[in-house]
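Working notes, beginning with the structure itself.
Apart from one protein chain that is not included, each protein chain of the complex appears where it belongs.
Right after this comes chain A.
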Amino acid sequence: MEYLIGIQGPDFVLVAADNVAASSIIQMKHDYDKMFKLSEKILLLCVGEAGDTVQFAEYIQKNVQLYKMRNGYELSPAAAANFTRKNLADYLRSRTPYHVNLLLAGYDETDGPGLYYMDHLSALAKAPFAAHGYGAFLTLSILDRYYRPDLTREEAVDLLKKCLEELNKRFILNLPSFTVRLIDKDGIHDMEKLPVVPK
């Protein structure tokens, strides 16, 4: 039902998430933001079971901010991803596991851009491109074909648009709009919502 996608370039990460908040068959909100800002250069995209997403993502968010307050410097994306994975894994075999699928995207001064794929069983993988949801079945092969490690920003956005076109064409559910954000050395940038809504 929900869809997340991330594409890593040589010096940026492009991420997008759909904007639908649904409750059984009703779209209760069509401008819902599924991205959580962990720090100036790290975004956490979170989908899954209704309450678990916000609870877990906000917990991670506050803890990352606490780390910065305590130690004076921010967690790197790799450290944040592993911290998230550890928490998810700890809760996995408790009585209250969190059923969430995550993408963590960030830019590190030394290591450069990073995209981390994490699923509800707390499997963590650093990947050049990744997607979550039923839409992933339709779009991963497009990413396979057209992804190159040296994509420019415009090419990455075009690749994203190709994926969303495929979703509109073949996915049974209507996902009318997507929030798109780009992370690079200057921080997190909001980009135009896709598909472009005609006024």
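By definition in this document, a residue touches a chain if its C-beta (ideal position, glycine included) is under 8 Å from a C-beta of that chain, and two chains touch if they have at least 3 such contacts; residues count from 1.
The rule is short, and it goes like this: contacts and distances are computed from a predicted model.
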Ask   = Absent chain per UniProt: "Fructose-bisphosphate aldolase", "PIGU protein", "Piwi-like protein 1" or "Proteasome subunit beta type-11a"?
value = "Proteasome subunit beta type-11a"
Task = Could you tell me which of A:Ala21, A:Ala127, A:Leu140 or A:Leu173 touches the chain that is not displayed?
result = A:Ala21
Task = Spell out, residue by residue, where the missing chain touches chain A.
result = 21, 23-26, 28-29, 32, 49-55, 59, 87, 90-91, 95-96
